[in-house]
Structure formats: C-alpha cells, structure tokens
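Since the structure comes first, as structure tokens, the remarks are kept for the end.
Missing here is one protein chain; the remaining ones are kept as they sit in the complex.
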Amino acid sequence: MRATSHKARAVGALCALVVALAAAGCGSSSSSSAPGVSSTSITFGTHQPLTGPAAPGYSEIAAASQAFFSYLDAQGGIYGRKVNLIIKNDEYNPTQTVNVTHQLVLSENVFGIFEGLGTPTHTKVVGFLNSEKVPDMFVASGCACWDNGSAQPYTFGWQPNYTIEGKILGQYIKQHFAGKKVGVFYQDDDFGTGGLTGIRYEVPASQIVSTQPYQPGVTNVAPQITALKSAGAEVLVDFTVPIYTALGQLTSFTLGYKPQLVVSNVGIDPTTVGGLLKTFSKGKAGTELIEGAVTDGYLPSSTETSNPWIALFKKVHNSYDSSAPFDGNVEYGMANAYTLAQALQLAGKNPTRQGLVNAVNEKGSKLSGPGLVPFRYSSTVHGGYSGVELGQIRNGKIVLFGGPLVTEPTAGSPITPYTGTQPAPPASGVSVP
Amino acid sequence: MTKFIDLTLNGISTGAVYAAVALALVLIWRATRIVNFAQGGMFMVTTFIASSVISASGSYWLGFAVALVCGLVLGAIVERLLMRRVESGPPLNAVIVALGLLILLEALAGMIWGNTPRSFPPAFSIRGYDIGGTHVLFSPNDTFTVLVVIGVALVLRVLFQGTALGLQMRAAAFQPEIARMLGVRVSRMFTLGWALAAFVGSLAGLLIAPSVFLGPNQFDPILIFGFTAAVLGGLDHPLGAAVGGVLLGLTLSYVSGYEGASLVTLAALVVLIVVLMVRPGGLFSSTLERRV
Partner (left out) sequence: MSSMRSRLRASTGTLARSLGLVLLAGVVLFVASELLDSYDELQLANGAYYFAVLAGLTVLTGLSGQISLGHGALMMVGAYTVALLVGNEQWALVPALLAAVVITALVGILVGAAATRLRGPYLAGATLAFAIGLPALADRFPATFGGENGLVINPPTPPSSLGASFPLERWEAWIACAGALIVLFLANNLLHSGIGRSFRAVRDDEIAASLCGLHVGRVQTLAFVVSAACAGLAGGLLTVVLQLAAPGAFEVGLSLALLTAIVLGGLGSLVGAIWGAAVLVLLPGWTNDIAHSFSLSTRVSANLPLAIYGLVLIVAMLAWPSGIQGGVRRIIGPLRRRPAGG
C-alpha cells in the first residue's frame, strides 16, 4: 500500500511540475517570418548583470540604452516602429546567461540580442545565436572573440578591442616614459590579458619589470601592488575594473607608492572610482588619488558638457533615466543604442534578421556618430571601434588630448591618427550615410 | 626578505578582518548552536546605516556607535521574530532560514542604498607606518583592527569561561530543557546571544568596509573566509577564531604573493583540510572524540 502511494505521489509531483511549466510558457506565440518585429515595434533582448558582484556600474548601461530608445520612440521611432529592449538579469553567471538568452529567443521571440554584457557570459551564447541566425549586435565587451565575421556572422563587437587600447597606451608610454620601469596590474581574464598583449606590442620587453594579475573576487591585492613597488615600477599600467583600480590605489596609498598611472578606459570612470575613494581624499570628489592618470576614450568625455553629443545624452538622461548618475556607463549605453538605431535605419523599412546583418557588414564602417573613431566592420571583420584618443585626469575629469588614433589589434600594424571630424547629432532621430 | 615581511604584515591585517567575522560566528554558535549565515547580511546593513549617519552628521564615531546599537537591536529582533520558531526544529531548517535572511537583507540593501559600492571611512589613518624611510604595509588603522579583535576575543573568553552569565548561555545552548529546570531563562539567553553576536558582527563590518568598500555583495568573500577561519580555529573557541583568522590571512597572503592570486581559494581549502584532518574540531578543540 505504502509503495503504491509513494509511486502515486512521485508521479503526481511530476505532473504538477509539468503543468506548472506548461502554464508558465503559455501565451507565447511565435511568428516564423520575422520574429520580434511588427508594423509598430521591433524588440531586442539583452542579458546584463543587474545584481551581484559584477553589477556595480554595469547595471546602469542597459537602462541608459532603454532611455535612448524611449527618446527615439517619442519622435516616432525607426520607420514608425518603437524600439523595445527587454533586459534580463544574468547575475554574471554563464548558466543564467544561457537560460535568459534561450528565453529571449525561444519564448519572447526577440528580433535580436543587443549589448550582451561580459566575456565569460556572452561566449556561452554566441554558438546558439549564430546557429539560430539571431543578430547578436554590439556585444558589451572588448574581447577579440566577437571579431570573427567568417565563423560568427551574426555577432558584432562595438567597443574597441582591448589589444587596440593596449597598443595605443603602450605607444604613449614608449614615447613619453622612455627608460622608465613599467609595471602592469591586470585582471586575469581576456580583458587584462588582451590589454597586456597590446602593451607588449609597443613597450620594449626590457622596460616591463613586473606584470601582476589579480582574480576578480579576491579583494586583497596588496601582494600584487607590493610586488610592483618592489620591482621599482615607476609607471603603473592598470587593466582593471573600477573596483580594482580603487583597491590598487588604497594599497598604493598605504605604501606611499605614487607611480605614474596609465589606466584602461574600462576602469577609470572618475565618478565610479572617485566614489570608491571619497573617504580617503578628505571628502572631495575622491579623485585625488587618480589625478594625473593617463587613460583613453573612444567617446567624448562624459564631463565635456560643451560637446553636443554629451548635451543630447544629458537631455535624454534627465527625461528618461534620471535616477542614475550621469557617468561613463550611461554614456556607453546611449552611444551603443545610437549605433543600433543607425543599423536599424540602414536595414530598411522591412527589416529582416539577415538584412540587419548585411546592412552593418556593408555600411557599418561608414557610420559616424558620438564615436571619435570609425568602426571596423566588414563581412569578415566585426570588431567595433578602431581606436581611441588619449586622455588624462585633470581636476577629476577626463580630458582628451592628441587627437584620435586608430590601429589594428596585431603586432606590427601602425598606429595612425584619424583626421575625420565628429558630426553634430541630428536634430531628431538618427543620421546614416 | 622585505617581500616576506610585507606579506606577513598583510596577512596579519587581513587575517584580523577574517577573525572579526569569525568571532561573531563563534558567539552565535556558542550561544545557540546554529551556523548563522545571516550574520554577514546583518552587519552589512548596520554598516550601511553607519554610512548614512556619517554622511549626514559628519562624525565617524557617532556612526560607529549607532551601528553597534543597531546591531544589538537587529540581533534581538531577528531572534525574537524569526529564529525562535526554528531553534527547536531540525538544525538544517535554521540554516536555510538564515540563508533566506541573508539573501533578503542583501536584496533590501540593494533596493534602499543601490548596488554601486561606496567608500567607507576607516577609524584611523591607512597610511603605512614610516619605518626607515619607507612606508610598511601596516597602518594605524590595522593596529586598531588587531587590537579590537584581540580585545573582543579575550572578553568573549572571559564571558563564557569565567562568568555566571556565560555559563547560563552555554547551558541554554547545550541542554535547553535541563537549563530551564535549573532556572535559566533560556529564551532570554538566546536573545542575548543573538544580540551580542550581532554587536560583534557590527564591529566586524565597521572594520571590514574600508578595505573592501560597502555594497550589498561586497562582504561575501570575507564572510566565506570568516566562516572558514571560525571552523579552522574551532567554533567553540573565541581565541581559536582569532588565531584561525590570522593563520588563514597569512596563508592566503603568502600564496597570493609567491604563487599568484588564482590559487588563493584553493590554498584556503588545503589549509582547512590539513588542520581538520589532524584536529576535526578545529585547532583549539579539546574534546576527544569517541571512536568505536
């Protein structure tokens, strides 16, 4: 008797589970012709770390993109279609990334994925998206992995490759700090190793006295900073995320160690880093410890209020996303959204998934907007921005100087100045070539 | 040689931080025989409260005091309202409730104060002492942290081993029924235990936050290492928690300095296993097991 009821209970539990599953999935219709697009709207999905240890800063990006789409929608959208962005939280966990991406593509039937954030996370869905022929637009990561138009035709990068950035920073070091000892403090993943590769392409090996990787999640970086100080590094290159830029500065402060800082654009946003160091800077903006740091940017500095793009983004921010502070992350989200809107404009009145991809392949390299440099897009190259302009923290703000430089992420390729001018933002909507 | 000295100093200062967390866990364990994962969530909240008070009033020590008082109150409330209902049931249920409380507190903190980590002031300067022209990796604030940890460990040892109150708390935890029969107000002892543990936890939070920043999830790695340190030293021994914390801190610092940061968590595992294989009750455990 007991065994039968045990069997019945088990099967009963199973049936209940399956019914719940089916009920949860009910109501999702799929249209095979052009999923995610109707006459009035086009829908993209994204996976973002909204909570968890990777959330700081990054959690603002997708909301900023959404704000920019709201601004465009208020003007009628693209060809009369509102651009919708479904944001799903993956907590920077690749299992979650796979799950929410499956949900977005199979259940919510989005037209494409936009601005998927993170390298360890997004690499897990690239295969799925490409085999399902879903546009994977403008991944929010500078890994070289997205730059493969032949093997991954549906995936496009957007921000400059970390190696490109490393090369340009490295050239600056070679030219302005010749003979000085260089140390590199970098994240132990694609971001840090990509940047280090770029540095090594330009800075002579004899100058680099110490390279210290750190593990995200291990907050004690004193052993690494001490090693850099002991090696005598007078120039410290940071390929770090903001929290680790700040942690490194704390230890440097304890040790009285004041090298010339050269920091990746990923880890230098003065609002974020300053906020983390505020109480050590006698309550001021908090940027005393990073004052004078050399960095770079591929968009105008978010504090350059005279720039018309910054003025536009600030206007959009005030109207649609005012809860977050206006900083580099918000600017990133809006600029990336502008590029997607341009791509949609190029895709024409009746966009198809393949059509969107073809549009970026053919005309992407001619797009201009808030970026300081052109894009590297063709049918084989899906790299994103082709370079950066150097900058420095002066009075707590990033001030760009020297003019934009472009290069390829390979060892021997030259670094050349880019002389094109940044266009003014259109009065409404987006402008395309 | 200087590398070894720097790493040793770093190990002591980070170890003191783990010891602070471990002490709060030991206190809860001795008072209630529960492994309290929620400890970290509770002192994260009290540190946020301190941060708000400090920003509003400009006084660090006012925020410090408010955090400690909030800790006492929060601990008592959690025990009265929540843990009381699971204290008498299966021990795993209390663990799950504590886990749920940790997740809830972290989410609430994210909703109230946001997910972006913020700076938290240290009690004293973090500029390393100037010895022979160079600054060493040990600052006045580190001295303060170490002294506080040693002080708390000693006070707890005296409390539990040398006072009547401590005896009552231990009796209430081990044998609540018999303790009741002997006149011990068991439920009051539990509440007191939680309140004191939250007090020590708040102290730990104030010591930790300057070096790892304050955010809903920023303390998580420290909590794990703190728990490891408590187990290492023996959950019944406050001095064990202090020693366990420093031992762990030193090990992690040496491994990070000589081998690389990627092996740090593995090193923690190895140290713990080595110690527990030799002394399954932690370093300071004195009970002999009955082996049949």
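Labels A and B are assigned to the chains in the order they are written; within every chain, residues are numbered from 1.
Heads up, the rule we're going with is that a contact is a pair of C-beta atoms (placed from the backbone, for glycine too) under 8 Å apart; a residue touches a chain by one contact, two chains touch by 3 or more.
The structure displayed is predicted, hence computed values, not measured ones.
Enquirer: Among A:127, A:348 or A:414, which residue is in contact with the omitted chain in the full complex?
Expert: Hidden-chain contact among the options goes to A:127.
Enquirer: Write down which of A:93, A:197, A:345 or A:378 is the residue touching the left-out chain.
Expert: Spelled out, the listed residue whose C-beta touches the missing chain is A:93.
Enquirer: May I ask which residue of A:13, A:178 or A:424 touches the chain that does not appear here?
Expert: Reading the full complex, the residue touching the unseen chain is A:13.
Enquirer: To test your reading of the contact rule: which positions on chain A touch the chain that is missing from view?
Expert: 3, 5-7, 9-11, 13-18, 20-22, 24-25, 28, 30, 50-51, 55, 59, 63, 88-89, 92-95, 98-99, 102-103, 106-107, 119-121, 123-124, 127-128, 131, 188-190, 215, 323-324
Enquirer: Where does chain B touch the missing chain, residue by residue?
Expert: Contacting residues on chain B, toward the hidden partner: 29, 35, 82, 85-86, 89-93, 95-97, 99-108, 110-111, 114-115, 216, 224, 227-228, 230-232, 235, 260, 262-270, 272-273, 276-277, 280-282, 290, 292.
Just so it is clear, only the chains that are shown with their structure count from here on.
Enquirer: In their shared complex, at which residues does chain B touch chain A?
Expert: The contact residues of chain B facing chain A are 2-3, 6-7, 10, 14, 107, 110, 115-122, 126-128, 130, 134-137, 139, 210-213, 215-218, 220-222, 252-253, 256-257, 260-262, 264-265.
Enquirer: Which residues, counting only chain A, touch chain B once they are in their complex?
Expert: 50-53, 55-57, 59, 188, 213-215, 217-224, 226-227, 230, 243, 246-247, 250-251, 253-257, 272, 275-280, 286
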